[in-house]
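Excluded from the complex is one protein chain; the other protein chains are retained at their positions.
So, chain A:
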Amino acid sequence: MNIAKPNSYRSGPDERGHFGIFGGRFVAETLMPLILDLEKAYTAAKADPAFQAEMNGYLKNYVGRPSPLYFAERLTDHLGGAKIYLKREELNHTGSHKVNNVLGQIMLARRMGKKRIIAETGAGQHGVATATLCARFGLECIVYMGAVDVERQQPNVIRMEMLGATVMPVQSGTRTLKDAMNEALRDWVTNVHNTFYCIGTVAGPHPYPMLVRDFQSIIGNETKTQMQEVEGRLPDSLVACIGGGSNAMGLFHPFLDDPSVEIFGVEAAGHGLTQLHAASIAGGRPGVLHGNRTYLLMDADGQIQDAHSISAGLDYPGIGPEHSWLHEVGRVNYLSATDDEALAAFQLLSKLEGIIPALEPAHAIAKVMELAPKRPKDHLMVVNLSGRGDKDVPQVGDILRGKK
């Protein structure tokens, strides 16, 4: 495809929410006034130093930021190539990067006077983060979760309930993340007057992909500073897994205009790209779903296809629109890792570094295992360890003991 290279990769979206042809505001009229309000509220908050100051306070003392940039010495030795650093998002309160975005959105909801918060969740990490901040600020919280995911991510279901949230198992469609998002949108349409929809990734209608990216960019900004402190320079490459793409966008965005930095996003290849998978860029094409135009898995009639991944957080047939654009302009390389590769990486990191990763970033580690050995020893590679694996311990335990 012949697409002109932009002057900056960081200037999107335009005022209509487009990244190239991607993004936009494909929503029912009922929601349109709401997302225009949200955009206004966000613009005002961004310009308000008090908002940033309040956020920073909670990021430091509640979330526990900055998260460490840790040199994974044994993994590096084992792979025998690039020097591997882990950005330790799994050490955040609630156990993943999701909380960075939720904090921002809940602060916005408070500014907008909304008292009822809804969210969709796949792995349950976004649901747990939302339930946590709703508990902290005394807000009602309803989390939509596909019935299949309720089953495979039980520890997070229990956590959400302990935090006072209502978990609504979604029985429609494929009963995974995409259907949870449909159901959350249906709730939102019905309860627009008092409800704030806290979206968990860089997807949905404008301004969500932009604001989630902005809230997650703290990951990349910290990484830049930390790498400067320890190595005195920029990293040479970045690797992150992609469900909707929020942890990846958070790490990547601050580096997009640093041409020396190679960037890799890792989609879930499930059983393999010729079989059931969740790799929308590798196996999909542009379409319109959940408020934006982006790469989607679908059939010849434009019907959305079932995704599959071992990881509930990556089991989504789409990807954030900014990623679709970064793919088309060639700034980011999109790779994919299968269920089996992710399982192997999950075990390797646990045994070598004493860090049990979530199945989602295990996909990123899987590609690090391929990329790092091919690079010189002075190559600095950062991988986003977006979440910890506690939630996956029962599921992976069953698989490893041959039960599933």
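By our rule, contacts are C-beta pairs under 8 Å (C-beta built on N, C-alpha and C of every residue); 3 or more make two chains touch, one makes a residue touch a chain; residues count from 1.
Keep this in mind: contacts and distances are computed from a predicted model.
J.: Assign the chain not included in the display its UniProt protein name, restricting the answer to "Amino acid/amide ABC transporter ATP-binding protein 1, HAAT family", "GMC family oxidoreductase", "ABC transmembrane type-1 domain-containing protein" or "Tryptophan synthase alpha chain".
T.: "Tryptophan synthase alpha chain"
J.: Looking at the whole complex, which of A:L91, A:V189 or A:V329 touches the chain that is not displayed?
T.: From the options A:L91, A:V189 or A:V329, the contact with the absent chain belongs to A:V189.
J.: Among A:S172, A:Q228 or A:S260, single out the residue that touches the unshown chain.
T.: Here the residue in touch with the unshown chain is A:S172.
J.: Against the chain that's been left off, what residues of chain A make contact? List them.
T.: Missing-chain contacts on chain A: residues 16, 24-34, 172-173, 178-179, 182, 185-186, 189-193, 287-291, 293, 296, 298, 300-304.
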